[in-house]
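Sending over a structure as structure tokens; questions will come in a sec.
Note that one protein chain of the assembly has been removed; the remaining protein chains are unaltered in position.
Moving on to chain A:
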Amino acid sequence: MAMASSRLLWASRAASYLRISTFPRAFSTVLKDLKYAETHEWVKVEGDLATVGITDHAQDHLGDVVYVELPEVGTCVSQGNNFGAVESVKATSDINSPISGEVIAVNDELTEKPGLVNANPYEGGWIIKVKVKDAGELNSLMDDEKYSKFCEEEDGKH
């Protein structure tokens, strides 16, 4: 397993590299009503149901998504922890859950059409739906304005 994690790490780091050394460009779309994690996932909460995906900024930096590794329905995810992966042509990137809870649905359509993550990250490209355990966790996430600034700063560093 040590091998497996180091493998995952290098691939993720390669992705990190693509991401952080980007040239300045038009800023990506962010949506109101969503909450954002520093690792570039979004969550939309309706009642005790949360939908999770990766942001426009994330998909833009990753490039063409060719595979999405989904968890199984029924698994439990926890805030800040990895539950799946997005593969672009060149690199692997972990997806962390912005919120804790039980996975009650996964977007099976991504198996056939991983490109939905690029084309439509906030709608057709959603990744999992989670039954929320603790809505209080949302307070530790960013709103749209904060997240926009966060991306701006991250890109601006390079």
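Quick note on the criterion: contacts are C-beta pairs under 8 Å (C-beta built on N, C-alpha and C of every residue); 3 or more make two chains touch, one makes a residue touch a chain; residues count from 1.
Keep in mind that, in the parts below, contacts and distances are computed from a predicted model.
As stated in its UniProt record, the chain not included in the shown complex is "Aminomethyltransferase", which appears among "Ras-related protein rab-24", "Aminomethyltransferase", "Defective in cullin neddylation protein" or "SKP1-like protein". One of A:Asp56, A:Glu87 or A:Glu137 touches the chain omitted from the figure, and that residue is A:Glu87.
Contact with the chain that does not appear here is found for just one residue of A:Asp64, A:Asp108, A:Glu123 or A:Glu145, A:Asp64. Although one chain is not shown, part of chain A still touches it, namely residues 1, 3-4, 6-23, 38-40, 63-64, 66-67, 69, 85, 87-94, 154, 157-158.
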